[in-house]
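All remarks here apply to the structure that follows.
Only one protein chain is missing from this complex, and each of the others stays in its spot.
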Amino acid sequence: MKKIGVFTSGGDAPGMNAAIRAVVRTCFYNNIEPYGIYEGYKGLIAGEIYLLTSKDVGNVIQRGGTFLKSARCKEFHTKKGRQQAYDNIKKHELDGIVAIGGDGTFTGANIFNREFNIPFVGLPGTIDNDLFGTDYTIGYDTALNTVIEAVDKIRDTANSHNRLFLVEVMGRDAGFIALRSGIAVGAEAILIPETQTYINELVAKLESGTKNHKNSMIVIVAEGDDAGGAYEIAEQVKQKCPNYDARVTVLGHIQRGGSPSALDRVLASRLGNAAVDALLANKTNLMIGVVNNQISYTPFSKAIKHHQKLNTDLLDLAEILSY
Amino acid sequence: MKKIGVFTSGGDAPGMNAAIRAVVRTCFYNNIEPYGIYEGYKGLIAGEIYLLTSKDVGNVIQRGGTFLKSARCKEFHTKKGRQQAYDNIKKHELDGIVAIGGDGTFTGANIFNREFNIPFVGLPGTIDNDLFGTDYTIGYDTALNTVIEAVDKIRDTANSHNRLFLVEVMGRDAGFIALRSGIAVGAEAILIPETQTYINELVAKLESGTKNHKNSMIVIVAEGDDAGGAYEIAEQVKQKCPNYDARVTVLGHIQRGGSPSALDRVLASRLGNAAVDALLANKTNLMIGVVNNQISYTPFSKAIKHHQKLNTDLLDLAEILSY
Amino acid sequence: MKKIGVFTSGGDAPGMNAAIRAVVRTCFYNNIEPYGIYEGYKGLIAGEIYLLTSKDVGNVIQRGGTFLKSARCKEFHTKKGRQQAYDNIKKHELDGIVAIGGDGTFTGANIFNREFNIPFVGLPGTIDNDLFGTDYTIGYDTALNTVIEAVDKIRDTANSHNRLFLVEVMGRDAGFIALRSGIAVGAEAILIPETQTYINELVAKLESGTKNHKNSMIVIVAEGDDAGGAYEIAEQVKQKCPNYDARVTVLGHIQRGGSPSALDRVLASRLGNAAVDALLANKTNLMIGVVNNQISYTPFSKAIKHHQKLNTDLLDLAEILSY
Partner (left out) sequence: MKKIGVFTSGGDAPGMNAAIRAVVRTCFYNNIEPYGIYEGYKGLIAGEIYLLTSKDVGNVIQRGGTFLKSARCKEFHTKKGRQQAYDNIKKHELDGIVAIGGDGTFTGANIFNREFNIPFVGLPGTIDNDLFGTDYTIGYDTALNTVIEAVDKIRDTANSHNRLFLVEVMGRDAGFIALRSGIAVGAEAILIPETQTYINELVAKLESGTKNHKNSMIVIVAEGDDAGGAYEIAEQVKQKCPNYDARVTVLGHIQRGGSPSALDRVLASRLGNAAVDALLANKTNLMIGVVNNQISYTPFSKAIKHHQKLNTDLLDLAEILSY
């Protein structure tokens, strides 16, 4: 291995810069030249590939987003696009590639690898934590902390007015952010796609909270909940309890940004380092994660087929603690 | 003066607790008994009035919200309600009252004062900064800092994807939050109720930004802008430029909460102290603010009639700096 | 079990309130009366034991410190003191006790348990993460985040002046905080008690950094490093390189405070819940931790005899990434 390329793809996540930095520094350590590929697969096709220096990764570990940028790329779905990507890889003599992203990123890598046999390793970079093969994805812990800081602020105003707030957090298909942040803010209820939401049950819980003279109530709603987003659910609650002063806040894109947390920086550093080690050891076509504090390897084919399962103990815990 | 009551009313604002604390501590200093009235005018009518101790205001200066709580109160709009409020004031022998809130709070105080001649002073407690007679309202600086922290996070993700973001901030009638936060985040455009919004102009500005290879663009929209909220404006922009990847985030109620900033804590402390001093000096039926770093007094009648004017220099500045 | 007592002891740690809350709420769920014991063993001896209500644990999950307070207690080292503690437990009819703290706390509990056979369970509450039997202690993750936020600020000024900074973090006997925070801030060197510090080696590393035109250099020093604290080490460096503009910052007690991180809140919630469950299941005289994401139980005798071992992979990682 003399040259390794690295890119970020899909939605950005805090800690991606830390992962890129770890890839680059580990390359230097092993006398490998690291190349940055801009905007993911798009840059691979367009040939936006540049040698990275020590300076490029100085002072980036604490920055949110990704300095290599990210973009969607329809052309990579075509054979022609992938051929161009291959040509660029050959032109720049890249011996292996580290792809930081999510499901879609690995699906692309898997197809590409089958067609052109370029050594790829993937790192789980997404705030959603829904990837199979790792306990934590890069960005998840930061997103959780962003959510709880925001909800702590909302709790201030909820308390001052004895109000009910429905706070919508990210999670189109999975309730990871909602569940852990819900426990962490002491939410009165947590609504997630993985479990069926019954409005009657929710209302009963809220009524019981009102009876217990709770100052305020917070319901965390994953955007992909089966009963709808926070606005829809607020409507349904109001229909049953017209006199509720229910407010809605959709946290939105602030969840993707911000300086990465300690956990995410250490995780990203470990994974970026392990990615280069894996390429050097000929472990390829797989995603690298952390399971039980150990580096673990999951073939792309398996990583994209399965989904991380929600810890159902935490669901029970949320129930008990809101009691 | 032997007994002074204090309450918070209207929307809560960070620093209200610091103001209550300053009222209470200044009372102690002057051998006056401070009484907390819960939930604003509602508590005045319901008789929710309790002697406050040193412990009640220990460790609250850094807390968002208001521990005396706040609520809307329709009964105070009726003569009967106000009579009850008066009876409670007499019953508790309150010699003066400090009301912390906004326009509506002072309007109520003004009517009540005319009818029952109870000495009232008002403190400007609102994140909107739209009150006449003070350079800063309690909570405004904290709200600004909350907004810029949120937009800094959004900038991370906007940069990573070269995206346009429309961020809606509070300000139904006034652009104070939008204007200053817009300058502070380096927004490409700031849309406020005080100036007419032309979508063509906005689009031209964005196109010019695109030509200058700006990584990302942020437009700050006051919720009460004449062209609509952020969602409506995003729609109008997309109609003219269908290929824009424009995203919307509505910051919502996080702007009301959070630990108050240094400026808000000092401001609230000064005003709470000045409120008791004013009552002792027989200065009543007025709002106390800070103008040019000096304590200033504005009769309620004047405070509720006029509005704070936007600094138009800042509008020009925003224009120049987004150049 | 009808009544359970809970206390915090030793140095306070962010998340202790979340743990107390979880104990209390889980008690309610199981129809058990929870009693708060103030200031740890001191309150047990003094009889400062009070029934806790839902309100006592409302709105505390986000607060640093411990509302049950903590204190050192020499009397508990005497048989007479422990007898008094026992009498109070009997007087209040406590059927079991949850002790949140560190090594010293568990040592006391272990002796007491042997003497009086009162069911105790311990929860690991310390920012130092040095307890055997758990991957994370309550407060560790928050402390890490506090450190990295502080060092990020120091990096700003270090970069502006091309300076070397030695930052001392907590860790009298262990380098857990130093090691992870050092990786997370991209420190040029990390000095910990577990490994021998050679000043010559450190100087060589710094010189090589200077040659690589690094803008600034950060060295993280655990307070208990074998070569001394940050001030001593700075002196030794300056003796070898008199022209270095080396600055020292000792982060100190800010590391103990602050709103707990998402991880600490969830961890504390899980452990508080598990503590009551353990008492109900007659699992006692042990510390409850989390190992590989699973609740784990370690007898006090073992917990206090062993120490958590530092992950040496992280040491190597730190070395490689500062390359």
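By letter and in written order, the chains are A, B and C; residue numbering begins at 1 in each of them.
Please note the rule applied: a contact is a pair of C-beta atoms (placed from the backbone, for glycine too) under 8 Å apart; a residue touches a chain by one contact, two chains touch by 3 or more.
Since the model is a prediction, treat every value here as computed from it, not as a measurement.
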Specify the shown partners of the omitted chain in the complete complex.
B, C
The one residue from B:E48, B:E75 or B:D135 touching the chain left out of view is B:D135
One chain is left out of this view; which of B:C73, B:I148, B:A189 or B:A278 touches it in the full complex?
B:I148
Residue among B:S181, B:T249 or B:N285 that touches the chain left out of view:
B:S181
Give me the chain C residues in contact with the hidden chain, please.
8, 11-12, 14, 16, 63-66, 69-71, 146, 150, 152-157, 159-162, 165, 247-254, 256-258
Please give every residue of chain B in contact with the chain that is not shown.
21-22, 25-26, 28-29, 54-55, 58-59, 61-62, 135, 141, 144-145, 147-149, 152, 155, 159, 180-181, 183-186, 212-215, 259, 261-263, 265-266, 269-270, 273, 292-293, 311, 313-314, 317, 320-323
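Note that only the chains that are shown with their structure count from here on.
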Viewed as a graph of touching chains, is the assembly arranged as a line, ring, star, complete set, or other?
line
Starting from the mean Cα coordinates of chain A and chain B, work out the distance between those two points in Å.
35
Each of the following residues of chain C touches two or more other chains, namely none
